[in-house]
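One chain of protein is taken out of this complex; the other chains stay put.
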Amino acid sequence: MIPDHELLKEIKAGSHTAMEVLVKRYYKPIYAFIYRKTGNKENAYDMTQDVFIKMLKHLPSYQERGSFKSWLYTLAVNHCHDQFRSKAFQASKMTEELGENRVSQGDSIPYIFEKNEKRKEVMGAILSLPSYQSDAIILKYYHDMKIREIAEIMDTNESTVKSRLRQGMEKLKAILQRSEEHVPSKKQSSRK
Amino acid sequence: MNLAVEQLTKRFGGHVAANEITGEFTKGVYGILGANGSGKTTLMRMLATVAHPTSGTISFNGVDIYELGDRYRDVIGYLPQHIGLYKNFTAEKFLLYIAALKGLDKRAAAVKVDELLELVGLAHVRKKKVGTFSGGMKQRIGIAQALLNDPRILIVDEPTSGLDPKERIRFRNLLSSISGERIVLLSTHIVSDIEFIAKEILILKEGRLIHKRSPRDLLETISGKVWLVQAAEHDLHQYQSHYKVGNIVRNEKGAELRIISDIPPSPTAKKAVPNLEDLYLHYFEEDLDAAAAQV
Partner (left out) sequence: MSRQKNNHQENEWIDWLSEYSIEYPDGEKIEDTIFALHAYVPERKKQRFLKKLPLIVQNAFHESLNMSRTFWAANLIHLMAGLLFVVYLGGDPFLSLFVLAPIPFIIGLLDVFRSRDEGMIELELSFRYSHSQVILARLGIVGAFNLACNLLLWSVFHLFAEPVLLMEMLIYWAVPYTLMIAMCLFLSLAFKSIFAAPVSLAMLFILGMAASQFDIDYKALPGPAWLAVFLAALFALYLEVNFIKRGRYHEFSR
């Protein structure tokens, strides 16, 4: 595998193939991160593209200080942050919540509903966290990152990351517990 | 951001200047304490790529610094213990020259030089030759050149030696104001230089890294070993030849001695709260005279 910094050098020198290799390498993880931050397929798709555009635009002045991966995630974290604050996004989020379009095909109907309910519950829980807590949780549990890497990405120190993780997890676990207590009633409601 | 050294060793012939040093550095100030010949300078030279390790590795964000080459040198700023300035360059020209060697483009360099001359308080003497500068001014221009490339890693070797107390305080303040988002490695044999700004202190002795801990944890290692003893004048010598004696405060009954010892040096000895000076005495008793002479 060609290391990132080699690819970056090639891209800086104008290589389109190197760009394709690099983007394919990171497309899915970056998309996954943004998707979990937004919970919306269309937004995640557009924002992922934006992040890679930003990466290429900043490449000429990019000084390799940390790993490229961390830098790319930093761009993603910041881009999500900027988007959430924008009015357009707030508006689109409102309409999104009204729609119901998450049923995938192939499973038996009752199971889907239960699965879908659970999924929405986790999504809702994560979306309900303050941005800096959900960033840390997503990077840790879905991207298997070390505290040190998260600190680098979020440009803070390790103890801050730890406390964000702790606070975030406490909130999530509280939601999890609440949902377990309500499991029977939820099942009923979903089967109706 | 992570700078890691592993099993770092440097031999000069039969002499081992640095012996299997292992440790990790992240954002913050690290104070490296050690006597002359403890391996401080050798360690810093290796971190600055000036000297090559005999064995062991140094890596920045997981990549060997020799593999990174000029990309690593791009992110470091180094102030060697003995910086030879081009004496007939003016402060400004000197910094511009260094900026060019560091690969800054002309416009960026001019802006940065202005900013740094201001920061280190030398803007008013920018057109003066550095040969005419005092020791403190030379160190300040030294730190300015180290900062030209806005380094992520700042390595300063004994920056306060040879400075008078006032200059030293000024330098300390300057250093804490620029430490921000960097890894700062600062070697010294003057404890007060790093007492309040170091995140961790490294203690080097005969090329080995004995401790790398926060100041508080380090003090913990000698807690219960610091004593205050009231001694009569004629007992002073006795104490000094048997114990590690730090501060001596004369009073009407003789003197109060500060002693580092595992056991109480006298039945009337009182325990004292350890400070970093005690720590230094504990590890570097033989060099204390030299250090005291400089304070």
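Should a chain be cited, it is by its letter among A and B, assigned in written order, with residues numbered from 1 in that chain.
What we mean here is this: a residue touches a chain if its C-beta (ideal position, glycine included) is under 8 Å from a C-beta of that chain, and two chains touch if they have at least 3 such contacts.
In this text the structure is predicted, and so the values were computed from the model without any measurement.
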Touch partners of the unshown chain, restricted to the chains that are shown, please. A, B
I'm checking contacts with the chain that's been left out. Which of B:73, B:170 or B:208 qualifies? B:73
Hey, which of A:49, A:78 or A:157 is the one touching the hidden chain? A:49
Kindly state which of the options A:85, A:119 or A:146 is in contact with the chain not pictured. A:119
Using the touch definition from the top, which of B:16, B:63 or B:85 touches the missing chain? B:85
Tell me where the left-out chain touches subunit B, residue by residue. 12, 45, 48-51, 70, 73-74, 76, 78-80, 82-87, 97-98, 100-103, 145, 149, 155
When the complex is taken as a whole, what residues of subunit A touch the one chain not shown? 11-16, 19-20, 23-24, 27-28, 31-32, 35-36, 41, 45, 48-49, 52-53, 56-57, 59-60, 115, 118-119, 121-123, 126, 141-142, 172-173, 176
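The rule is simple: only the chains that are shown with their structure count from here on.
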Rounded to the nearest whole Å, what is the centre-to-centre distance of subunit A and subunit B, using the mean of the C-alpha atoms as each centre? 42
In their shared complex, subunit A is touched by residues of subunit B numbered 1-2, 26-27, 61-62, 71, 74-75, 152
Subunit A - residues contacting subunit B, complex: 5, 63-67, 148, 152, 157-158
